[in-house]
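Please find one structure pasted underneath; my questions will follow.
Missing here is one protein chain; the remaining ones are kept as they sit in the complex.
Right after this comes chain A.
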Amino acid sequence: MEILIIFSILIITSIISFISKNLKFVSISTTCGILVCFLASVRFIVLIRQSDSIAYFGNLVYLDSLNVIQIFIITSVALIAAVYSYRYILNEVMDGEISIKRARIYYFLFNAFVFSMLITAVSNNVMGMWIGLEATTIATSFLIGFHRDKLSLEAAWKYIIICSTGLIVGLVGIIMLIYSAEYGATYVDFSWTSLLQAFSSSNGLYNRIGFTLIFVGLGTKVGFAPMHTWLSDGHSEAPSPISAMMSGVLLNLAMYVILRFYIIVKSFPGLGNLKYLFIVFGLVSLIVSSFSMLKQTNYKRLLAFSSIENMGIIAIGIGFGGFWGIFGALLHSVVHAFGKSLLFLGAGNLLSALKTKRIEKVNSLVRLMPKNAVFLIIGMLIIVGSPPFATFFSEFSILNAGIQQGHYISAGIYLLCLILVFAGFLNIFIRMIFKNPEGKEYVKLEKDNENIWPLVLSLAFVVLITITFSNYFVTILEKAVSIIGI
């Protein structure tokens, strides 16, 4: 019943943004709609604590612990972004940069984006997962090219070509997997739960080729290294709340779909070597992004490369395996979502106040915008993996798992890249916040005070996860790890 409520409310809010002419009404109705979805996801978490998995509507919707974590991340980051967009879009309309009609299109596409992500997250049908991912490509390509100037159009064109090609390759892989699972059967059952049992007597070659195609194809949407070229442009040109949602949630969701297929294929006897796919692509992503981060001149592009690095860490965690590797990877994906949205929304505040994206033009933020500077420092510490926050524990447990399983060289490269990222990221942010080049006198900007509440909300989520960790959160994570299997 809750599923019907969520989807019908999202459809209603998108229709409202289409017909209503009043911008404030549209944005408040979007925020309320996503608040209802968030409450429904909290209810799902409570339901999952008691039973291991729930299925609705016959076999169309299937919720277990992996799913429920993703739904929670989607709705909470969407709530934070919706609260932020209210002020952000209102400012842009009042400055005259966009018209009210384009602002309504923004809210329509925002609702469509959340709708398609939720379809991917709750679906049991493997084709439904793929269709949801393709629908997110449709919804976000116009959000990236929102401002319609030269750089945005370039970023949007690269995004749509690269991601659509990747998804076609992924579909070829899915078709191969299903062909080998249902070899000779007359009726093809697409649900994930039945594919899990159908793999006892199937062809090893098809499985290997199919999973590799799925990994490379859907890995384009995750942002693994040779296929990452759209990410740095797309996330730096999109409006800030959309960047936050794409970085924190969409990359995670594509990783979740790859993980579903990995669970199916892993139990087949000859395929124990598939984890090396994860480790190799994760390490290449980590190396490429950590070296690229050192020479960036645009702070939003820096944050986009940091997303690639974090996705590499999650892939390495899944590849290393064992209880601690997978536990660390799942914990990292949750905390990264909130930390990255904190950073992107803070960067959005910077952009609307200082109107420049270049790092060397931003100086002495501690005097210009002190409240934002505090949140930026905290966000940077979360992303880089510094001790009081949960990212330190997740990265450390992944390292632990790597040494336990005997991958010494990979763990060594992983550690080196993490140290590189720690130093480089910290250096750039400390320069932006504390540097005072000519000893000029800086006066606090008026614009510092607005749009702080979404940042507070993101930080509140991170703290909430830490406080409820040993009660709610760790049981859900442990159930999720046991679904993936060791």
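One rule holds in what follows: contacts are C-beta pairs under 8 Å (C-beta built on N, C-alpha and C of every residue); 3 or more make two chains touch, one makes a residue touch a chain; residues count from 1.
Rule of thumb we're sticking to: contacts and distances are computed from a predicted model.
One chain of the assembly is not displayed; among "Aspartyl/glutamyl-tRNA(Asn/Gln) amidotransferase subunit B", "Metal ABC transporter permease", "Electron transfer flavoprotein subunit alpha" or "Hydrogenase-4 component E", its UniProt protein name is "Hydrogenase-4 component E". Taking the complete complex into account, A:138 is the one of A:3, A:105 or A:138 that touches the chain left out. Interface note for the absent chain: among A:17, A:41, A:111 or A:292, the touching residue is A:292.
In the complete assembly, the contact with the undisplayed chain comes from A:164, out of A:20, A:91, A:164 or A:400. Of A:3, A:93 or A:127, it is A:127 that touches the chain left out of the display. Remark: the residues of chain A touching the chain excluded from display are 125, 127, 131, 134-135, 137-138, 141-142, 145, 148-151, 153-158, 160-161, 164-165, 168, 171-172, 175-176, 178-179, 182, 188, 190, 232-233, 236-237, 292, 295.
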